[in-house]
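Just one protein chain is left out here, and the rest sit where they should.
Presenting chain A:
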Amino acid sequence: MTALAPETPGNPGKPGSPGSPGKPERPTGPGAGLAELGRGYLDRVRAGELGSLPAVAGLVVLCAFFALLRPVFLSNLNFANLLTQSAGSIAIAMGLVFVLLLGEIDLSAGYASGVCAAVLAILLTNHGWPWYGAVAAALLTGAVIGLLLGTLVAKVGIPSFVVTLAAFLGFQGVVLILLKEGTNVSIKDPTVLAIANDNLSPVLGWLLLAACATGYAVLQVRRSRDRRGRGLAGTPAALLALRIGAVVVLGATAVALLNQERSRNVLVGSLKGVPLVVPVIGALLLLGTFTLQRTNFGLHVYAVGGSAEAARRAGINVAAIRISAFVICSCLAAVGGVIAASRGNSVDPNTGGSNVLLLAVGSAVIGGTSLFGGRGRVVDAVLGGLVVAVIQNGMGLMGYSSGVKYAVTGSVLLVAAGVDAMSRRRTARR
């Protein structure tokens, strides 16, 4: 992986330098190890395993493009906006990664988030529930939805496309019924509103970054040392330093920018610090990556996506894995719904509707998750979600209409799906 794509701590070190079994080739020096790794990475890219490369490259190019044409794109205010704008659909996209890994699809994730947001708003505003009760109820609603969808797919055997298309329509109706034919329920609970609207204090932002960077460095170094101690190919020290350095530099830059004053008028109110949604998304990213990369549940998700028959013969309960993936997807959709409700200060029948689902699927696919199953990571949702947000935000700044924004986002999704299909052909050809 390149330095541009900071690995999350949970990600198992990608295969180190190729070493013959039982006799790992130890790199003679840091330089040799890096060259070896670089070559290995290039080989993988050529073989069709693109990983995060297209998303990271796209992000850099798009940012440069918009920054040149509209310098305001790079303003601190816009940077913070970008993060809060994308958070809701990133959460939904993270859930979709689990379902896409199985080679399934969940078309209802958008409206599922709408249903959960409606449950949240009604319990908070109309029934006066405390925030934790309402949020728990929203997440529980998500879990029940996922259980229902997953059971219909895994046990009854209806294709996920049909089940979730039906649910897409059905949930749209449920939102309308819950909201009494389209009234707008506003949210006044300060805790829920804080999720998408508040910022960490600058000091807290730095402390959080320090904690994350230290944790990342300790995990990576310990892991590598453990592998080397056992005579297995570990990550070369130079690459470790590069990765940890990249995390520190990128993180510090982001925190420093976000800690600047970005209020247009300081007299009205100060606006600075890392938006609260950033650690929320960060925590989901850590949890999701840990689940997929470090637990046997995650491995079994990949196995079912790669070959359901092989997984079944290995004694894996394929139906249970499918159902769990749908439950996780709908729960994360609920999180997305809570974030959207918080950001909008209210819930209406459009919450989770219109293009929310397509942007979320687009985020996952643009990030590098395959529509064919078996390939993808949770971090893809974050990278792809940022690409989508940059397009929407940048084109908005340039004064394009919604029509053009949709058309461009749609084309980018098509390009990403095309890259996915071609890289799959490339891998299969051998």
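Just so it is clear, contacts are C-beta pairs under 8 Å (C-beta built on N, C-alpha and C of every residue); 3 or more make two chains touch, one makes a residue touch a chain; residues count from 1.
Just so it is clear, contacts and distances are computed from a predicted model.
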Chain not displayed: protein name in its UniProt record ("Cytochrome c biogenesis protein", "ClpA/ClpB-like protein", "Sugar ABC transporter ATP-binding protein" or "Protocatechuate 3,4-dioxygenase alpha subunit"): "Sugar ABC transporter ATP-binding protein"
Given A:Pro236, A:Gly288 or A:Gly374, the one touching the chain that is not displayed: A:Gly374
Where the unshown chain meets chain A, residue by residue: 12, 14-16, 18-22, 47, 49, 226-227, 230, 232-233, 294-296, 299-300, 302-303, 305-307, 309-311, 313-316, 374-375, 427-428, 430
